[in-house]
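With one protein chain withheld, the remaining protein chains of the complex are depicted in position.
Residue numbering begins at 1 within each chain, and the chains themselves are lettered A and B in the order written.
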Amino acid sequence: MGPLKTLWHRLGSPRWFYGMLAPWQLGFGVAALTLLTIGTTWGLVFAPADYQQGESFRIIYVHVPTVILAQSAYMMLGVAGFVLLVWRMKMADVAMVAIVPFGIAITVLGLFTGAVWGRPTWGTWWEWTDARLVSTLILLFLYFGLYALRQAIPNAESAGRACAVLAIVGLINIPIIKYSVEWWTTLHQGSTFSVTRVSMPMQMWAPLLVNVVGMYCLFGWVITRRMRTEVLRRERDTAWVNDLFGKRL
Amino acid sequence: MNIEAIAEWAAMGRHGLYVWLAYGSSLAVLVGLVLESRWSAARLTREIEADIAAYKESGQS
Partner (left out) sequence: MMHLLSGQLSREFLLVSRVRTDVLNPLIFLLLSVTLFALALEGRPEILRVHAPAVLWTLVLLTNMLALDGVFRRDFDDGVLEQLFLQADAPWIAILGKLIVHWLVTGFAMVVCIPLFGLALYLPAEVLPVLMLALLLGTPTITCLGAIGAALTVGLRRGGAILALLVLPLLIPVLIFGVSAVNRVMDGEPALAELYWLAALSLASITSAPFAVGSALRISLEQ
């Protein structure tokens, strides 16, 4: 329990938190750049084309990591919200502030690349009877709600806790929303998109795996960078921030 | 690797437009996210340094 408890207390210190994240940020940045370069080059140049979809199959290497991150980021929002409400850990609120803009950008990108992939593959940019497209759109609305709520509440602390409640309610509802949308689309067997085939050869899924991990690292970089900024913004009138920047003058 | 081979690769079968649209938009959004995160950090740093400088000046005069 010793070291864990120390870590827990340290997490309450913005100063320690700010410094601790710096090496993580660097590590995430280097890893993201390396992995995404390797995965994208591999996917674009060396991976074989799909025998049915042809070259448009290569969109999978940007689309799938994006959508995975869109969902993971919301899950982390829910977890951060839970931590904030239960243990009142302020750094969880800082994390939520950092995650929401990333989530909005990545979800919009997921919808756009999905549409661009849908056009050559299924002949349509958008299909209301496709469960994954529709539930991604709903996810975007959930992100918008969190963003709007935080903007609307002037008191920062209340805004954080209100967003935490909303994020948790949203997280509980996501499986129900997904299930209901899937249920509804199976009733309308218009055009069921099936992307994932049972056996994708290794040369096809390996670059995808690299890009997924790379995208998680990019998420790590963006979140650590934005969390550090947010910590500074909240602590700008304290002695440690003044010491930190006073030395540079 | 000659020019024709590169051109053929860039054409991506008949789907060049879609592939490059997807990759281009992804690059734009991700780079945009990274740059915005850096800019907001730099902006805040400048503000804090300006505050400190103003404070030191007022102390000296």
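Heads up, the rule we're going with is that contacts are C-beta pairs under 8 Å (C-beta built on N, C-alpha and C of every residue); 3 or more make two chains touch, one makes a residue touch a chain.
Keep in mind the model is a prediction, meaning the values are calculated, not measured.
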Displayed chains in contact with the omitted chain are A
Filtering A:Arg119, A:Arg161 or A:Arg236 for touch with the omitted chain leaves A:Arg161
Across A:Met96, A:Val181 or A:Ile223, the one contacting the chain not displayed is A:Val181
Filtering A:Trp42, A:Phe144 or A:Trp205 for touch with the omitted chain leaves A:Phe144
Among A:Gly78, A:Gly110, A:Gly170 or A:Gly214, contact with the omitted chain is made only by A:Gly170
Against the hidden chain, chain A presents residues 85, 138, 141-142, 144-145, 148-149, 152-155, 157-158, 161-162, 165-166, 169-170, 173, 176-177, 179-181, 183-184, 187
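Note that in this section only the chains that are shown with their structure count from here on.
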In whole angstrom, the CA-centroid distance of chain A from chain B equals 18
Counting only contacts in the complex, chain B reaches chain A at residues 9, 12-16, 18-19, 21-23, 25-26, 29-30, 32-34, 36-38, 40-41, 44-45, 47-49, 51-53, 56
Per the touch rule above, chain A residues touching chain B in the complex are 40, 44-45, 49, 54-56, 58-59, 62-63, 66, 101-102, 105-106, 108-109, 112-113, 116-117, 119-120, 218, 221-222, 225-226, 228-229, 232-233, 236, 241-242, 245-246, 248-249
